[in-house]
Structures are given as C-alpha cells and as structure tokens.
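Note that one protein chain is taken out, while the other chains of the complex remain in position.
Each chain gets a letter, A, B and C, in the order it is written, and its residues are counted from 1.
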Amino acid sequence: MLDVPALDIVDLSVGYAGENGIIPAVDRVSFNIAAGEFMGLAGESGCGKSTIAQSILRLLRAPGIITGGEIRIAGNDMLSQDDNAVRALRWRTASIVLQNSLTSLNPVKRIAWQLQEALNRGTSAVGRTPAELLQMVDIDPKRLRAYPHELSGGQRQRVVIAMALALEPKLIILDEPTTALDVIVQQEIFVTVKALQRQMGFAVLLITHDLPLLFEVADRIAVMRDGRIVETAPVPRFRQHQEHPYSRALLTASPKVDFTTPSVARPKSVAHPVLETAHLTKAYGTNPLTGRSALVAVNDVSFRLASGEIVALVGASGSGKSTFGRIVTGLTRPSSGDVLVDGRTPVPVSRRRPHQPRAAQMVFQDVYGSLNPLHTIGHHLRRAVISAPGGDKTDVEGRVAALLTEVGLTPTASYLDRRPHELSGGQRQRVGLARALAASPKLLVADEPVSMLDVSIRRDILNLIARLRDEQGVAVLYITHDVVSAGYIADRIAVMHRGQIVEEGLAKAVLANPQHACTRQLIAAVPGGLGLETPNPVPAS
Amino acid sequence: MSLSETFGAKARRQLLGSIPVTVGLVILGALVAASVLAQVIAPYNPKRATGGINEPPSLAHLFGTTGQGQDVLSQFLYGGQNTLWVAFSIAVLTTLLALVVALTAAYFRGWVDDVLTLVTNVFLVIPGLPLVVVLAAFLPPGPLTMIMVLTITGWAFGARLFRSQALSLREREFIAAAEDVGESRWRIVAIELLPNMGSVVAAYFVNQVIFAITAQASLEFLGLGDGGQITWGSMLFWAQNSSALIRGAWWTFVVPGMAIALTAFSLALINNAVDEIGNPRLRADRLLRRAGVRKPSATLMTPVKRDA
Amino acid sequence: MYYIAKRLAFYVLAAFVAITVNFFLPRLTPGDPASTIVATYSTSLNAESLAALKAAYGLTDEPLLQQYLTYLGNVLRGDFGRSLSNFPAPVMAVIGAGFGWSILLGLTSVLLSFVLGSVLGAIAAWRRGGWFDKLTPPVLLFLGSFPYFFLALLLFYVFCFKLGWFPMGNAYSSVNPPALNLAGVGDILMHLIAPAFTIVLVSLGPWTLNMRNAMIGVLSEDYLTLAEAKGLQPRRVLLSHAVRTALLPNITALGAAVGAVFSGQLLTEIVFTYPGLGYSLMRAVSAVDYPLMQALFLIITLSVLAANFFVDTLYVLLDPRVRTGGEA
Partner (left out) sequence: MHTNSVPKQPSPGLIGRLRTSLRALALGALASVSAFAVTAPALAEVPLDQLVRIVAEGGNSFTRTFNPFSPTARWVSTRTMYEPLMIQNYATGKLDPWLATAYEWSADALSLTVTLRDDVKWSDGQPFSADDVKFTFELMKANPGLIGPASGAFGQYLASVEAVDAKTVKFTFSSTYTPGLYSLVDQFIVPQHVWKDVADPVTFENPDPVGTGPFTTIDAFGTDRYQVTKNPNYWQPLNIEGVFVQGFNGNDQVSAATLSGNLDWGGLVPDPDVTFVPLDPEHFGYWWPRTSVVLLLANTTDGALGDPVVRKAMSMALDRQRMINTGVWGKSVAANATGLPEAPFKDWLDAKVIADGASWVSIDPDAANKMLDDAGYTKGADGVRVGKDGKPLKYDIIVPSGWNDWVSACQIVAENLKDIGIDVTLRTTTADSWTNSTFTGQFQLSLGTAQRTATPFEFYRNNMATTSVKPVGEASPNNQQRYGDPKVDELLAKFAASTDAAEQKAIIAELEGMFSAAAPAIPLYEQPDWGLYNTRRFTGFPNEQDPYAPLSLQMTNGPLLVWPHLARRAE
C-alpha cells in the first residue's frame, strides 16, 4: 500500500458560481502526497489554497463547484462516486481540521459526545475511547465532560486534532489550523502533531500562509498563486533556492531581524519623553466591597518613550499590551497611575472635543473594521483633518491630499471617492495611518497594524511607519506579538507578561539575549527561529 | 450591514426582479394608491347611505353596501387612507422611539444602559394586547389614542433589536477610530452608527407597519376604536355589528378583512424577500442553481460539473 | 444558577412594575368611574345609595399613596376585591375556571405551533430551494397576515356555524365540566380544536420562518462542516447537530410567544366564546369592572412572566453556554 499516494490530485479545477457564470478559483492543479508525508501548501489569501483543502473531501460550500480533474485519497476516487460512497470515505480515509477552533465544535454537545460520534464512524477494530483520544493530544481526560466553550482555543484545536485521528485516516488536512491562536500555542500544537505523525504514520496536508512554519514542519512545499501551483519542492531544496520569482518574493517579503547592525539608542531628550507612565494599572470587574478584581490587565507599569523612537511592546495574547495602548491614546481610562503624553494626560474620548490637542493617535489592527464601510476615504480623512487640533482649516482638501501622498496613496484624487471595500488591505492600513497623522501627533500607537495583512505587504507597511518616524519625527509605540517584526522595526523592545513589563532593552539585544522566560518562549515559538535567513544566525535560545 | 453594502446594484436589480417582491410591490402599490386617491376615485360619500341595506355587489356598488346602506368600495378606499396613515405613524414613532432608546443605551452604556435595558425588558415581557386593551379602555377612542397606545406598547422589541445591533457596531473599530479622531458623540451616533443600521431599521419598520395595521384592526374590532371614523378595522366592527355573516353579507366582511391581510401580506413578502436576498447562504444556492447545479438538499457535497 | 437567580430577580421586578402600572392606570384617567359603574347598573339611585355602594365596592377617596399600599397588601394576599359587574362576588370567584381554560388553549396552541413550525422550518431549510421551501413561506406569510379575529370569524362561520363540525363556543357541553374519561376528554378536545387551530394557523408562519432561517444559519457553521466531514448520515447531521442548535433561538422566542399568544388568544376566545381569561378581560373592559380588569391583567401578566421564567430555565438546560455566564 505504500506505493499508493495518500492524496493524488490531477488537474483539479474549482470555481465559484457567480452572477455571470463560474469564476475559476483553482486552475488545473496537480500534486500528490505520499503516504506518511508532510506536505505544505503555501500562498497568500485568495490564492485558492483553502479551496483545494475543502474540495478534497467535497466540503466546499456553495457556490463552489469542482469543474474538472481528479481527486484520489489513498486510491479512492472522490469525484466520480455517488454521495454515499464519498460520505463513507470521509474521516475514515481522510479527516480535516478547520481554521477556527472556536466554531468547529458543536457548542451544545459535550467533548466526549463529539469524540464518540467520530469514533462511531469507524470499525470496532480501532477500539479507542474518547479518553484515550484526549490523552493522545495531551489533554486531561477529566475534560471529557466539558463543553467546547469551557476549553481554551488551543485545547479545542487539540480536541479536533484528536477527533481527526480517531479513525487513523491516511491523510489529515490541516486548513490553517492555528491562525486564530497565539504563536506559543501554535508551536505546541505542531510539536504534538509532528510527534503523532511519527507515531502513527499518517500523511498531512498543511495549508498556511506562513512559510517559516512550513520550513520547520513540512517535508515538501507547494506554493500557490492565483489558483495555480507555481512551484513544488522538498523543503531543504526550497530553502536553498526558489525556482519561481513569486516564491522568492514571498520569502523575502517577510520582515526579518537584521542582526548585522546593532540597534542604536536613538538620540532622545529623555528629560522630556513623549510618553511617560507611572504605576499605571487597569483592572476590570473590581468588586467595590472586597476591592478584588476579576482581571488586572495592566499592572503597575512605569514606562517611557522618547520622541522619534520606535518601541515595540511585545507579549503573548492577553498580556495586557493592547489595553496599555488604548490607555495611552485615551480610549480606555486607567484604574490608577499616571500617563503623560507629551507632558499631558490623555483626554478620555468621552470628554474629547474637536480641535483639542491630542498627542497620541491610534493605528488600528482591523483594517476591515477600522474604516466605516459607508463613508469614502475622502470623508474619513476630511473629518480627521477638520477635527484635528489647531492648524489651518482653510485648505482641508490640500491637507488631505498631502496626507494621502505621505502614505503613498497616489494619485490622491483617485482615492478620495472610493469606499473602504474598494481598497486592498494594505491600502486601507495606509488610510488608517494617514488618518492618524492628520492630528500631527507626537506619538503613534500602532496596535498589531500588520497582523491582518498578507505577508507580502507587511514589510511595506512597517517600512512606511519607519519612514514616517524618520520624516516626521513621530514616536511609535508598536504593539505586537511578533518578535520578528518587532526586531525588524523597533529601536527598543519591551516585553509584557501578565500586565507587567518584564524585560526592556535595545531591540536586538533583547532578542539576542533574552532574560525573561517569557521572552525566550516568544522567541522560541517563532517558526524556524529568528535568524533563519540571516547570514549570521544567532544561536537559538 | 448597510443596505448599500448588502446590496450592490446587481442585488438591487435582483430584488426588483424577484417574483415575491414584484407581487408584494404591486399589491402594496395598488392599495396605497387607491387609498391616497380615495377622494378622487371613491364613487360615493362613504358615510352616507347611498344604497339599500346590505346590497350585494352590483354595477352601482361594486363591493356592495353595508348594513347601513353605505357603499363598501368607498368605505374601503377612505378606510385605507385612515388605516394606513395611522399605521405608518405608529411604525414611524415606534421605530424612532426604539432607536432613541437603543442608541442612548448603546452609546452611554453604564447605568443609563442598565436602566433603559431593564425598562425595555419589562415592556417586552408584559403581554401586549391585554395592556393595550386596558389602556385603550381608559382613553377616549380615536386615532391619537390608537397611535399613542400602540406606540407605548410596541417599541420595546425594536429597542432590544437596535441595541444589540448598535452594541455590536459599537465594538467595530471604526467607532473607536472616530472617537480617536475626536468626533463628538452625537456625530458618531448620527453619522457613523446609525447609517450602518439601515437595513435592520428598514426591516423593523416594515414589520411595525404590519403590527400596527393588525393591532389597530383588532382594537377597533373590539370596539375600542372610534366608531365614527372609517377604517378597515371599524368596517369589520360594523359588519360584525350588523351580523353580516349571519345575514349573508359576506362582502362587508371580506373586503376590509382582505384589505388588511393583503397589506400585511405584501409587506411581509417584501421583507422576507429582502431577507432572502441578503442571506449569503441562500444567495450561494441561487448562484449554484444558475450555474446549472441542482441542489436537492442541504447535505454538504460539493458538486462536480466537468463541462463547465 | 447565578443566571437563573438573576432572571428571577428581573421577573420579580417586572411583576412589581406590572402591579404598579395596574394600580395607577385606572386612577390616572379622567372621570369618576365609581359613579359611572353605579349609574350604569342601577336606575334608581340617590346620593345615599351611591355612597353606600361605593363603600361596598371598596372605592375610596383616600390619598393615592395610601390606596396604593392597601392595594399592594391585598394583592400579596391574593385579594382583588369584589367584582363590580358580578357584585357581590369576589373577583377571584369570577375569574375561577377561566384561568384553567386559557392555559389549556394557550399551551395547546403554543406547543402545537412551536412543534409544527419547527418541523416545517427544519424541513424547508434542509430541502431549501425545493418546492416545499418555495411554497411554505408565502403560504404561511399569507395566513399570518390575517388578524387573529378575522381568521377566527371565518373559521367560526364555516366550520361551526355553516358546517356544524365543531361546537359553537364554550369549552365543554354539559353544565358541569366533564369527567376526565375518554368521552369527557373528547368533548373538551372537540371544543378546543377550532380556536386552537386558528391560533396555530396565524402563528405558524413566524415559527417556521425563524426555524428555517436559524437552520440555514446553523448549516453554514463550521461545526456543521465538521459533522459533514465526519461522514455522518444526513439524517444524523440534521437531527443531532443542526436542529438541536437551530431550536435554541426558537426556544428563546417561546417566552415572547407566550405573551403574543395570550394576546391573540384574547381575540380568538372572544370569537369562539371560549371561556378563558381573554374573554373575561374584554367583558370586564366593557362593563367598566376595574377590580376584575385589574386582576385579569395582573394574572395574565404574571402567567406570562412565569412562562418566560420557565423558558429561561429551559434554555439554561439546553444551552450550556448560558450556564457559565452571559445573557440569553
């Protein structure tokens, strides 16, 4: 049986029915996965990689249509057989782990029930129990009686993986299984998957946009672009040399830490920092009687940021870094402690008046949600300019055009009347930056400004932020969980953990020589390590 | 989701092309036009006895006459006018009230929200019609009482609906962004929040018109309306009063009853169709069918169509 | 448990609001109800008789606040005073059996339309795009567009008056409620069918459409994809996964529906002369019988509150997510 590929796809074409006929999404794609092989399928959003993943088990939802080609799983034809035969093959020969761990489990059924349901599909020969499945993925079998919402995201995804392994299928499809999870959790999950694969010998198809991750876990890699596979290669060879220019572009587009030049402490008038906090604390759900809080998001943080400086605030999700950012801009009020931005306490938004000077402006993470879908780009910027403190309001249009030019959206006139959904993600974030700059702030608080963008444009946006700092002298508080991009752009790095800053220092120094366990963990979780493509890789910590 | 977001020009064309919407619009249009033009096209004075008592439909009286000898067609036309303006007023007022409560609650949050939500929920659980009946029993009958009573008892569901919609919008980052830019509160509510609730508000409004028409008719039928006003509800009341069914004068019943039912039906059809077209899942099904794939059930099995 | 306690507290508060509204409503309106009532029922009255009757009716000129406190105390003791239109019978005696019949009619029709609507909605969603799905919504929307009373009148006229298939009104045939044997239950059922059928017809539409839409929503959830990926039989996907979760919003709506059905029931009871609370309320309103009206309104409201609380509790049992926090 070893000679039968776990998955064999020949000339597969998939399209989506539209108002004017079928729009192709996957165009004559062919590849195969040998039994027990770990295959990675990489590409940017919209390239068709998930379409392929879902087509394999015929789970692609309407209006998706498979328009040609063949799919065989362990020799079983998935496209010509009748529905019942296909259904019989599902899960037994191939299973799938979906992207969103929160919604892929039935919310009203206990874990045990859901695992058992999968087990019931198999023959009694497999003979596992739900408890054994949980143990397999390192979850306490006591959690069997739990409901999905009582588990953490990582645990839920492990449950799904356990479920996927329940019938020992030949192939497991992982469709971006960790994008919604923390880097550290992602790393742990892949350690588990790799271990299980070694033990059980199933083949894996991993769909991801994260090339470094594939370098770490996959045997072979296929790169997709616009519905086609542009290159397929074993990982070691691919790391050395990329045949296709797009593969190369994809790889080099990711920001990397350049350890060749040590970070230099920027000149700063430390006497007058742009941002200064003292014993800043933010607690939620405080009981007025006991004084105890359900959650302390920010705990006694004292921090300084000099003008013209880019400081990255890094930490795992839930570490309190975003709350800190919102306090600095005045979107959230601290429970106690002081914040001074450019020597002034930020005015809480609820009391903010137009034209009131504001030293800090926010750049938001969600490029889709941070612009009102109903208003034009021009409207957004005009409002920002009009509300901006001080300055000349006579030439609003001129100022808007200037802002657009600054962020690289030219010709400016072509953008003014467009609405957000007519722009790409990168363009939207540029608009977000322009809006933030309208008030001529001393400090930009950029909360994960690139995490929702495609890999290939992340660096452009980071470069733009760095350029703005250089040209306008604005300081930047860059909030991220991604130590690589932090190392790429920041002068200094502050590591946040459970509401406190546990480590602070020049960026490269911190990365090269992390002191705190938490920092080390964050660095270790980076797929492929930090110095992957650098000429002088730093020894992994 | 705003209307313009949900519906591109294409979808709008589709909406107008759908059979239920066409049927709904034609019925509604005919009823509204007939009512608006009552003064012009009504053949008789609706209050005057212009024929014999309970005359069946004839050329002189297309819809027959009432137990008091009035022309049913003329009453139907004038009645539509009175019924519809009251219904629309109620729908407008309940929608406005619900919006004000919801936006206030969603925007200020904190104790303001708590209090408003509590009031809303109390109004929601107190059964409507009994309260309306008791209220109407204490107030002088007439359109104003009708509007007042049904507005007081009819806004709560909308407030809850709008509040949850507003709260979820409030979490969208563009609101935080607008705050950050320094927009004033009222401007954020009016310019950023409200327009994004367009489709929900529109759907609610249509439902409120339906609610108002039937509730109004019910109250009038119970004798809690102004018997001197001609409305569809009071026509039914008078028909019931003169024992129209037992005397076989079905036309005095069926005309206003069907007028109410058809108005409500046409609005419901339109609302439902808008829902359907806005539903991405159903839209996907439709596209699939258009591409020539027959989907007999909801079972998830991606179709294979090699000749496409 | 915390959630249930919170809901309970809310309903207690709502009940208090209802009781208070109930008290102030008739007192805030112009006119002197007492004299009107007395004058409406009696022809030969002098000032002395009027004063004596007012006292017997429990109508006083005390300050409002004092009246309110007395009223609260009486309500807590279940004492609603004497009915004016059935003087000197106590209000509770007048309400008597009506409560039971209303519950019977209400429960029957709510459950019937809930079950029927959910089944139809699930089928329509599962076979969406098919003839059943194409036909069901417009037909049900059309039926749902009829005011309750109008449909009730038509059904009454056709099935009770013209065809004589069902009895014309009342809840049973004999003078005393029938024994609970086969014949007795059959008799009660025969009287129940026509009014219950009316309510079911009118209220079926929303149940069906909501269930259908909820199902369609659930069918696009990831966990449904996963269930399909597991290779489960369609029947199992439908019953164990889709219907189970799609029912939840409908169950939340059940609470609200109880209130709505009580409203529709009022009209249906009047048309079919079904001896429930709705009809009594209408009579009380016509007869300007404030004590009766107030007691009825309160009982209906409290029943609806109780039903809502029951539904909330049921919801907690059915949706584990609510148990650990958040609102339904």
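To be clear about the criterion, contacts are C-beta pairs under 8 Å (C-beta built on N, C-alpha and C of every residue); 3 or more make two chains touch, one makes a residue touch a chain.
Note that this is a predicted model, so its numbers are computed, not measured.
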| item | value |
| --- | --- |
| Visible chains in contact with the missing one | B, C |
| Which residue of C:98, C:144, C:205 or C:291 touches the chain not shown here | C:98 |
| Sole residue of C:18, C:151, C:271 or C:298 that reaches the chain not shown, by the stated touch rule | C:271 |
| Hidden partner chain, residues of chain C it touches | 29-33, 35-46, 48-49, 51-53, 55-56, 82-90, 93-98, 100, 156, 160-161, 168-170, 174-177, 270-271, 273, 275-276, 279-280, 282-283, 286-288 |
| Where the unshown chain meets chain B, residue by residue | 47-49, 53, 67-69, 137-142, 222-228, 238, 240-243, 245-247 |
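Please note the rule applied: only the chains that are shown with their structure count from here on.
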| item | value |
| --- | --- |
| Touch-based graph of the chains, sorted into line, ring, star, complete or other | complete |
| Which of A-C and B-C has more C-beta contact pairs | B-C |
| Chain located farthest away, centre of chain A as origin (C-alpha) | C |
| Distance between chain centroids, defined by C-alpha means - chain B, chain C (Å) | 22 |
| Inter-centroid spacing, chain C versus chain A (mean Cα positions, whole Å) | 51 |
| Residues within chain A bordering two or more other chains | 59, 61, 87 |
| Chain C: positions in contact with at least two other chains | 220, 225, 228 |
| Chain A partner contacts - residues on chain B that touch it in the complex | 2, 4-5, 10, 172-174, 176-185, 191-192, 195-196, 281, 284-285, 287-288, 290-291, 293, 295, 299-306, 308 |
| Complex contacts: residues of chain B adjacent to chain C | 20, 118, 121-122, 124-131, 133-135, 137-139, 157, 210, 214, 217-218, 221-224, 236, 240, 245-246, 253, 257, 260-265, 268-269, 272, 275, 279-282, 285, 289, 295-301 |
| Chain C residues within the chain A interface of the complex | 220-223, 225-233, 240-241, 244-245, 248, 318-321, 324 |
